[in-house]
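Of the protein chains in this complex, all but one are displayed in their positions.
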Amino acid sequence: MGKVKIGLLQFFSITLLFELGTSLVVNLGMASGRDAWLSILIGCMAGLLMFWGYAYLYRKHPEMPFTAYARKLLGPVIGTPVALMYIILYMNLSGRGLRDGSTMLAMATMHNTPLFILSMLMILSSSYVLHKGTEVLTRTSLVFTMIVLMIGLFSMVLLMLSGSINLLQLLPVLGDGLWPVIDSVVRQNYMFPFGEMVVFTMLMPYLSDMRKGPWVIAAAMLASALLLSATIALNISVLGADIAERSPLPLMPTISKISISDFIQRVDIFVVMVLIIGVFFKMSVFFTAALIGISELFNLPYRRMLYPCSLIILFTSMLDARSFTEHLDEGARLLYTVYPVFMIVIPVILIIITAVRSYFSAPRPG
Amino acid sequence: MNSRRQTLRSKSKEQGLPGSETGTPGLTGSLDEDIRNIRIALGGSPDLKVRKIQAGKEYPLQAAAVHISGLADATAVNEFVIGSLLSDPSGQQPDDTGSPEPFPAWLIQRVLELGSAEVTVEWNDLLLAVLSGDTAVLADGYLSAVICDTRGGEARSVEESSSQMVVRGPKDGFVESVATNISLIRRRIKSPKLRLEYTKIGTETQTHVAMLYMKEIAGEDLVDEARRRLNKISIDEVLESGFIEELIQDKTFTPFPTIYNSERPDVAAGNLLEGRVVIIVDGTPFVLILPAVFTQFFQSAEDYSQRFDIAILMRIVRYVSFIVLLLGPSVYIALTTYHYEMIPTTLLINLLSQRETVPFPAFVEALLMEGAFEILREAGVRMPRVIGQTVSVVGALILGSAVVEAGIITPIMVIVIALTGIASFAIPAYNMAIAGRIIRFAFLLLGAMFGFYGITLGLILLVAHMNSLRSFGIPYLSPFVPLSVKGQKDTILRLPLWLMGRGKTAAQLREEQPEYKRVTTGHEAGLAPLIRDNAAAGRSEEKVEFHEEE
Partner (left out) sequence: MKKNKPVRCLLLILLLGLPILLTGCWDSVELNRRAIVSGVAIDRGEGETEKYVLSFQVIVADEISGQNARGISPVALYTGKGRTMFEALANASRQTARFLSLAHVRVLVVSEKLAREGIKDMMDVLERESDTRLTSLVFVAKDQPARDILSTMTVFSKIPANDLVEKLDTTSKQFGYNYRLEVDDVIRGIQLRGGGPVINGVTIDGNREGADTNDNMKTIAPRAVIRVTELAAFKDDRLKGWLTGDAALGTALLHNKIKGYPAVIRHPHEGYITFDVYQSQVELSVEGSDPEHPVFIVKIIQQAAVKESPNSLNLTSPKTLENLSQTLIEDTVQKMRTAVEAAKKYNSDYIGFGQLMERSNPRGWKKVKDHWEEIFAHCEYRIDADAVIRHTDMRNNSFQVNP
């Protein structure tokens, strides 16, 4: 049987769901207020640039996940700790995703259910799916991409029918100049959600088509950026910049404005469903990346560390912060300080090493 | 399960036949001894009939015709075996040396007026033939016996299939006889490409199992894989095609059926032409069709008799009813106990006033009703048809209305449960409906405990589970996941025949079904790191299917 290869469409859908993930629901880029939709688009451009770097590494090492070529390029002494750090990073990101999801769920509908229970249910489901393999995860994502897009379309149509959309609320574009947008991009949007694409360096070896694969992923990133941008624009045009800015989950009040002759009303549960689906896939992608890393680094069968890892992620998410505000603040600071090291600095070093090596090795014919 | 497999394996070593405790004695050449041996082998069974005759006029010989009454066709035995022997129209001819020509050869070439007769020297073959309804003719002094094909006896005639009804379409259904069943298919496909392979499975039952496929249309890997899995089966008894199904399917731990079964020859023929393999088991009218994907269980033979637009509508109705079956009660419970804000206000007031006097929580209410419904259905199915109707009247009408009037269950809950019940009948494949009914309870629990959170997670798990299934290497959810646009012609959609490529040649069709080419050994490969092989060790632990054990 040997290698598992994952089709392009599956990769497209998992990328889309990973990017939309929590970002679709949370207050994204709101530092730039009413121009948040712009900062997403700019952030995506930065993200694509970064992804180009990851894709370069993949093309040079098509059969290896990130942790493998990091060790190959940096040597075992430096490479192994670096690989280990990446595994920890992925588990941390997975845990943070889980915390995001469970807290938002608690805020939105499950007010009295303990966070631990919500998280546990989520991580158990994730473990089951990952037990079936990454291929199953990506194939499942295809189905749920459809569902999310259908929910989106449905909500859009309903919002239009209930006449809640007022595009004038998007004006003025760039009322405070370009600076707040750039600031928001630098602080947040190039990293979240697009910088997190670094996790795909662990998955890309499974691409069934090495040549087209990175393009498909980039297309998915672009598509998700457009969708995110459209969603944010929708939030603002329904709620106004002020209310949208102050909502942790702006999509929920937006959708709750849907009211069609008192029959279809309060469909914000759809947003909760989108939230659950998004968090699930985002977290699972990080989780599977960590598992691939562990299995590669420590020479262990893939499934052996599944349940221990799920426990670690569960407790990471629970012990991460006392309150959601603290959690978000911590996230914002990590986004500014720690993540760039993993998402830019180390990959750039690896790219340089790869480029130099291939430069010196290529011209020699013998 | 575990211990059973052990016994299967040990039994499979000795290919002994029923009753042959003394090993295989073989033919002795003495007629009386051979007859005695046969009697002993079959335990002196009274339905074993031995007719001794003196055959041949010029060179009279003591012979005996042995058959089992009931299994053999009495007319054939009387007229064509014994009758021909006694009448002896031609007489044995002496050969060059003057001795008479061998009795078996003479019998076959010039006496027996039967379509099929052959010589055997194997004791086991002889017994098996007799047990299958053939007549064995033994002669004194010969170490071989002539097996005359007199199979017959009482069998059900071809009738309309009772499990898969159609309004329009052929009305014949498979019967218990494998030969008749093959003939029903052959009558529909008069192509030399139709291939048939026989095996016998079951150390005790020695059941005939026929595998049919269309050469050049069915993928070779698929046929090989099916043959391999059939050959690997070692089991004592095969009484129904379900036994075979359970032993050759990819994975046993799932509520979903991964092999299709049908009672209709037209369905079998259609599937053969689509490149699938049909397995017919003697003794049951249900044939197995493989590989089977999810969408297949929502197709009905009638879809192709009706106009395509109507067929699409009917299919959509079936998928919707599957969703209703899965999620109906759980969504109702999640809505009323968690997300009451979604219910339109006027409806909510209605529900509130209904719930006012009901003593149970909604979850218990649903469980009670579902339980009652399952009991009713089970009672109705097993009852004779006349009483069955009474059961449904008592159950559905009287119980339903009484329960509401007594204020134990809310009317809306009765509506919801009745709707899911009816939805389960709208699914053409019974085994898929059962799967839905089981999963429904899981969703009920999730919905009651976590509202839409539970239901959404449940859906993710369900889809992931279905994605992990394969039927003979074909992903269960194909052609949706992995998506194949070409494959969409006959899924939820049923394109008109001229678009579906029914007019194409077999080779063209084969081109369009690339997925049948890659048949893997079945189990989901899981995820193995690419760079290292030792992960394969971890993977092999996971092989739990029966056919992987060797």
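We call the chains A and B, going by the order they appear; numbering starts again at 1 in every chain.
FYI, contacts are C-beta pairs under 8 Å (C-beta built on N, C-alpha and C of every residue); 3 or more make two chains touch, one makes a residue touch a chain.
Quick caveat, the model's predicted, so the values are computed rather than measured.
Peer 1: Of A:4, A:36, A:55 or A:110, which sits in contact with the chain we cannot see?
Peer 2: A:110
Peer 1: Where the complex has a chain not shown, which of A:49, A:78, A:157 or A:171 is the residue touching it?
Peer 2: A:171
Peer 1: Which listed residue (A:256, A:284, A:317 or A:354) would be found touching the missing chain in the intact complex?
Peer 2: Checking each option in A:256, A:284, A:317 or A:354, the one touching the absent chain turns out to be A:256.
Peer 1: Using the document's contact rule, name the residues of chain B that touch the chain not shown here.
Peer 2: 1-2, 253, 336-338, 340-341, 345, 348-358, 361-362, 445, 448-451, 541-542, 544
Peer 1: Need a quick check: the contact residues on chain A for the chain that isn't drawn.
Peer 2: Residues of chain A in touch with the missing chain: 107-114, 117, 120-121, 124, 131, 168, 171-172, 174-176, 239-240, 242-243, 252-253, 256-257, 259, 265-266, 307.
We take it that only the chains that are shown with their structure count from here on.
Peer 1: Taking each chain's centre as the mean of its CA atoms, how far is chain A from chain B in angstrom?
Peer 2: That pair's centroid distance is 46 Å.
Peer 1: Which of the residues in chain A end up touching chain B in this complex?
Peer 2: Touch residues, chain A against chain B: 1-4, 7, 9-10, 63-65, 68, 105, 109-110, 113, 118, 121-122, 125, 128-129, 132-137, 139-140, 142-144, 205-206, 262-267, 269, 272-273, 276-277, 280, 288, 292, 295-296, 299-304.
Peer 1: Which chain B residues qualify as touching chain A in the complex?
Peer 2: Residues in contact with chain A: 338-339, 341-342, 344-346, 450-454, 456-457, 460-461, 463-465, 467-468, 475, 477, 480-483, 520-521, 524-532, 534-539, 541-542.
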